[in-house]
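Here it is: the structure, laid out below.
All protein chains of the complex are present and in place, except for one that has been dropped.
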Amino acid sequence: MEEQTLQDRVSPEVQARIQGSFDRQGLMRHLGARITHIAPGRVHITLPRRTEVAQQHGYIHAGATSAIADSAGGYAAFTLFPEDSSVLTVEYKINLLAPAVGDHIEAVGTVLKSGRTLTVCQLHVFSVSEGHKTLVATGQQTLICLESRPDH
Amino acid sequence: MEEQTLQDRVSPEVQARIQGSFDRQGLMRHLGARITHIAPGRVHITLPRRTEVAQQHGYIHAGATSAIADSAGGYAAFTLFPEDSSVLTVEYKINLLAPAVGDHIEAVGTVLKSGRTLTVCQLHVFSVSEGHKTLVATGQQTLICLESRPDH
Amino acid sequence: MEEQTLQDRVSPEVQARIQGSFDRQGLMRHLGARITHIAPGRVHITLPRRTEVAQQHGYIHAGATSAIADSAGGYAAFTLFPEDSSVLTVEYKINLLAPAVGDHIEAVGTVLKSGRTLTVCQLHVFSVSEGHKTLVATGQQTLICLESRPDH
Partner (left out) sequence: MEEQTLQDRVSPEVQARIQGSFDRQGLMRHLGARITHIAPGRVHITLPRRTEVAQQHGYIHAGATSAIADSAGGYAAFTLFPEDSSVLTVEYKINLLAPAVGDHIEAVGTVLKSGRTLTVCQLHVFSVSEGHKTLVATGQQTLICLESRPDH
């Protein structure tokens, strides 16, 4: 959507750390989700519509919508965490605004407030159809940064 | 877990309506989830742990946990809805309390307050391992009853 | 903060309807809150810091912060409702990001999605001190529009 400026870029190490973690998530692969954008404090995840992620009317299931929104927020927080830490979702709340009728959905997680222990993210999910975007879900999420012990 | 008494039973029509709707959800089948209990105002959904629903450490992904919790609440509300209506999740909030390390998880959706338009459910998800149960997620959900138009 | 353009203005009737409803809320008067901005889909409410709205350290209590955030969202939704309707908060979720240490706080409720029955608002609360603004709380809210019956 927008041009990435230099300040918007994460280091190759952070990029690799996030992509590596994502690739180890069996669920994301099983759903067919992939990361399409990594910036400091913001990550996008895309999921194509197909029967395997649908609800009873053929639209993308709220469970799949929430799953990629949660992951987008988690990795957005992770871009700002120290090297040896890990991220856990404490909780999130999501409003489902419209059916996800497009060809794919795009979840955007954005850090609103980054603290030493807790981070708060905003979650948006858009349904995309031939370039036309509709907001289908909006959420708010709390994450915790777990620091690794020196001996681990 | 508990004995079903007569009052706890839904009619065969409601049972069939809910099982039929669930079976049309591609995501639930793709994840490997199934309904294990349907009572008036309460539905249980079970999901076995396997790589396809895991996060990076091999535990069940919060996205999968949330997906079946959301569905359990949705169908719990649906047991109390009129025949020609449908159910939509308005929003939910979920706290992830512990990693889902067990052999499978069980989501329990329970109606707290049933209104003509809106229903509020409580969501609990347990990790189960050889009969040992741990609460791994707890949530609260709002659902809306959509009445079908006569000509549909 | 920003100039109000013509499109940003609510009609004098809507303005009076909202101010009148607010003035009938004993709690808002008791807290010392007042409406400072009414635009279509957006309402601001301000609350000065004093002992009567404080927590144990003298900052504004999260309960007071939440109360004016909830009202700001409710009236933001109400600006877009039909004349004879009323508004009720279905639920909201709020993250408290920082202590409200300023001279006053300002809550901003903004409609994200306006539907016939349900409306979703974003809630922001800023702590303000000599023109310096800090985001102290962020939330998400669901409201319902209750239409009056003709005979009422």
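We just call them A, B and C in the order they show up, numbering each chain from 1.
The definition used in the following text is that a contact is a pair of C-beta atoms (placed from the backbone, for glycine too) under 8 Å apart; a residue touches a chain by one contact, two chains touch by 3 or more.
Quick caveat, the model's predicted, so the values are computed rather than measured.
Asks: Give me the chain A residues in contact with the hidden chain, please.
Replies: 90-91, 93, 117-118, 120, 140, 142, 144
Asks: Touching residues of chain C against the unshown chain: what are they?
Replies: Residue positions of chain C that touch the missing chain: 21-22, 24-28, 30-31, 50-56, 61-64, 66-68, 70-71, 88-96.
Asks: What is the set of chain B residues that contact the non-displayed chain in the whole complex?
Replies: So the residues of chain B touching the unseen chain are 93, 95, 97-98, 112-113, 120, 122, 135, 138-140, 142.
The rule is simple: only the chains that are shown with their structure count from here on.
Asks: Is it true that over half of the residue numbers where chain A touches chain C are used by both copies, so same, or is it different?
Replies: Same-residue interface.
Asks: For chain B superposed on chain C via Cα atoms, how large is the rotation, as a multiple of 5°?
Replies: Angle of the fitting rotation, chain B to chain C: 180 degrees.
Asks: Which chain, with its centre taken as the mean C-alpha position, is closest to the global C-alpha centre?
Replies: That would be chain A.
Asks: Between chain B and chain C, what's the gap in Å when you average each chain's C-alpha atoms?
Replies: Centre-to-centre distance between chain B and chain C: 34 Å.
Asks: Measuring from the mean C-alpha position of chain A to the mean C-alpha position of chain C, what distance in angstrom results?
Replies: 30
Asks: At least two partner chains per residue is the criterion; list those residues in chain A.
Replies: 93, 95
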